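These notes are about the structure you will find just below.
Complex shown without one protein chain; remaining protein chains in place.
Entry: chain A
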């Protein structure tokens, strides 16, 4: 878990990229502003977690779920995030489901009826794995 205080920081390169995407081209972001936004983002995570946890506790649940996070956004007055978040979640769930099914189909290779389908899914799976490797590379650079 968080053993050192820096474990609570978010990668600067990623934060900077996200800020740049939000601002018009050519806007200079001071170093102090970057680290301030990065700190603010960590505090946002903690604030959102604590709000979401209150909703989970009210519902007598121990595990935070998607609904708790969305309720937290509303309580924190970030309602504007809810629609885009729901959209991304749908895409994310579909993506996860796809990965799971690809894995399942792989196990069922012996089944001749499934064989054609599983060959397709194997390809998908490989693509995804390559993508994950790319992601890892990126994160290493960021740190």
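Just so we're on the same page, contacts are C-beta pairs under 8 Å (C-beta built on N, C-alpha and C of every residue); 3 or more make two chains touch, one makes a residue touch a chain; residues count from 1.
What we mean here is this: contacts and distances are computed from a predicted model.
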Task = From the list "Peptidase S26 domain-containing protein", "SMCR8-C9orf72 complex subunit", "Nucleolar complex associated 4 homolog" or "Chromatin accessibility complex protein 1", give the UniProt name belonging to the chain omitted from this structure.
result = "Chromatin accessibility complex protein 1"
Query = Footprint of the hidden chain on chain A, which residues?
reply = 1-2, 7-8, 10-11, 14-15, 17-19, 21-23, 26-30, 32-33, 36-37, 39-50, 52-53, 57, 62-66, 68-70, 73, 76-78, 80-81, 84-85, 88-89, 91-93, 95-96, 127, 131, 134-135, 138-139, 142
